[in-house]
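Shown here: the complex without one of its protein chains, the others still in place.
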Amino acid sequence: MKISLTARILLWGVMGFGFTFIYLPLVLVVINSFNKNTSFAWPPTGFTTSWWGKAAVNEGVRDAITRSAVVALSATFIALILGSLAAAAIARYKFFGREVISLLFVLPIALPGIVTGIALNNVFTNFLGQLTIFTIIVGHATFCIVVVFNNVAARYRRLGASLEEASMDLGANRFTTYRLITFPLLRSALLAGGLLAFALSFDEIIVTTFTAGAGQNTLPIWIFQNLFRPNQAPIVNVVAAALIIVSIVPIYLSQRLTQEKVN
Amino acid sequence: MRNNKVRSYAVILAASTLLLAGCSSSSDDAAGGAYAGPVQDTPGTINVLAWPGYAEDGTTDPNVDWVTPFEKETGCTVNVKTYGTSDEAVQLMQAGGYDVVSASGDASLRLIYGGDLQPVNLDLIPNYADVFDNLKDRPWNTVDGKNYGVPHGRGANVLQYTLGKVKEPSSWSIVWEPNSPAKGKITAYDSAIYIADAAVYLMSTKPELGIKDPYALDQTQFDAAMALLKQQKPLIAEYWSDYTKYVGAVQSGSITAGTSWQVIANVLNGTKATVGATKPKEGATGWSDTWMISSKTEAIDCAYKWLNHIITPSVNAQAAEYFGEAPSNSKACALTANKDHCKLYHAEETDYWSDVYYWKTPTEACLDGRTDVKCLPYAEWVKAWSSFRNS
Partner (left out) sequence: MSSVKEILNRKPTLRAASLLSLPLLWLGVIYIGSLFALFITSIWKIDTFTSKIIREFTLENFIDVFTDRAYFNVTIRTLFVAICVTIICAVIAIPMAFFIARIAREKSRAVLIALLITPLWASYLVKIYAWRTMFYPESGFINWLISPIGGSSPGFGIFAVIIGLTYLWLPYMILPIYAGMEKLPSSLLDASSDLGAKSGRTFFSVILPITWPAIIAGSIFTFSLSMGDYITVQILGGTFQMLGNVVYQNFSLNLPFAAAVALIPVIIMMIYLSSIRKSGALDNL
């Protein structure tokens, strides 16, 4: 395709602006994690690495990160199972009410998080009595299912049913077909969906605020409690900076995997 | 055979009816009995719901901690959660999961009548004997002769101003009048109870309205207070309920004056003097806080131990000094690091408190005793505040 020079300049310009826009606050976060002054005025007056040391030994952070990881893994696990089951049904079968059910699987993300949050909170506090780590997991799994569902359903659509039909024509039953043909083809969609679900769950704050009990701090809740505290805010920046750095490699790898499968 | 079956069904039916009757939540549980004691050494975990600065555990400042010593001494584990407004406290206590709460007068009665608190057996709290007499058996913590907690301390909502940017104000007019020198950089408390602060100002500027108690407002008086708030809105930079966010905003210069707590001023003045705080001539709203025990706690012994610990003279002194309020234990005055603390906070006086209007929950029956008019209950305050904040 021919692209005119002005169009090229425009595109490069927007790319530059876009990436600057996206990374400017993140660079600020990293700089502030070394900022001596806790009020984060600009420009920073001095630098120190002490916050990184303090963050490493901070018990609250470690407890919060562990809990977030547990919640995210559990929610992703549930979502992978339920999401792929639902995607298989919707993508491969026609039945009455299919469109309505498809819509149902978009709702947890399409409806504002605060509505989901207060709805779950209302049910949990009135019928279960208490908010625990399980209520957090239930809340997260609900929107993680949607993410996995979308990815897997999209992959089903792209694959078409021909391979599966061929396999069954050759005599394999449904389970064998799934195990040997469908699942390997779905794997990278499951991985992409799972990673996105994990990321969403790990950073989720709105629904979590309403489904976490006293003392049940996930990382975002811990951040929320410490974000404005003068002595803790730099540690929050350290945690955020660390998360960004730690996540770059797995994200890149997963992208490579998804790309290869598609091509 | 059949008789046995019928009998066993009857037993099951009776048992389940009793069970259901016991399980049904009833707000009459408020009248339930207090713990008879004695307080055992059972280990447990208590979730403490506290105003910021009341139950410091070292996370704000490693040198400020009266929770860890308690944990070491008693073997009870303490998780502290702070809240920003009394409304938050009421909601969190109703949702459940907290064993102990430091409640202001505008939350305590709501919780008592809602069945969320249990009466406290003061015989099990030895330190109670030393509490100032004029803080004992007050209407916001004692109902029908039953005590519901131990007092923590009291204070006024102060007018805070940034040194060097605002001259020391003697009046609340700096936050209410359109020609304020700090216009655009003012803050106000983000809760419906702040309407009472408008009423306090009107008590001085519009005496013809006849407001005697800022929590007893009839429709005319209430409308005047809301009009004052509307007049104030363009001057406001942000409304605050999170005290740490307030600290950051003052440090960054986006707020230079507004209603505040002494603890916020103390934190801001930590390394160098940044702000001043005063009680202006019109008086101020304030609070008198009580530590209370949830009706659903499972760690009753730890809860009682906490109540006794927090009003120990040395701990009460630490807490009152860190926050910046008058302590509740008369023996605490001798133990404060600053020997003039109690004088500074008027702990042993009565005059200072005559124009401090402690937070309490407005009811339809006017709190100032008027019977010829109906006053607005707090639910109406909340509705009007919500509408005002979104208009």
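Per-chain numbering from 1; labels A and B assigned in written order.
Throughout what follows, a contact is a pair of C-beta atoms (placed from the backbone, for glycine too) under 8 Å apart; a residue touches a chain by one contact, two chains touch by 3 or more.
These numbers come from a predicted model, not from an experiment.
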Subject >> Residue among A:61, A:138 or A:214 that touches the chain left out of view >> reply: A:138
Subject >> Where the unshown chain meets chain B, residue by residue >> reply: 27, 87-88, 90-92, 94, 109-110, 113-114, 233, 236-239, 252-254, 361, 363-364, 377-380, 382-383, 386-391
**OP:** Considering the whole complex rather than only what is displayed, give the residues of chain A touching the chain that is not shown.
**Re:** 1-4, 6-8, 10-12, 14-15, 17-19, 21-23, 25-26, 28-29, 32, 39-43, 78, 81-83, 85-86, 88-90, 92-93, 95, 99, 101-116, 118-123, 126, 138, 141-142, 145, 149-150, 154, 157, 174, 199, 202-203, 205-206, 219-220, 223-224, 227, 233, 236-237, 239-240, 243-244, 247-248, 251-252, 255-256, 259, 262
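Note that in this section only the chains that are shown with their structure count from here on.
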**OP:** Measure off the straight-line distance from the CA centroid of chain A to the CA centroid of chain B, and report it in whole Å.
**Re:** 38
Original post:
For the complex, which residues does chain B have touching chain A?
Top reply: 47, 49, 59-61, 79, 81, 95-98, 242, 244-245, 247-248, 251-252, 267
Original post:
What part of chain A is in contact with chain B in the complex they form?
Top reply: 39-41, 60, 121, 125, 129-131, 213-215, 227-233
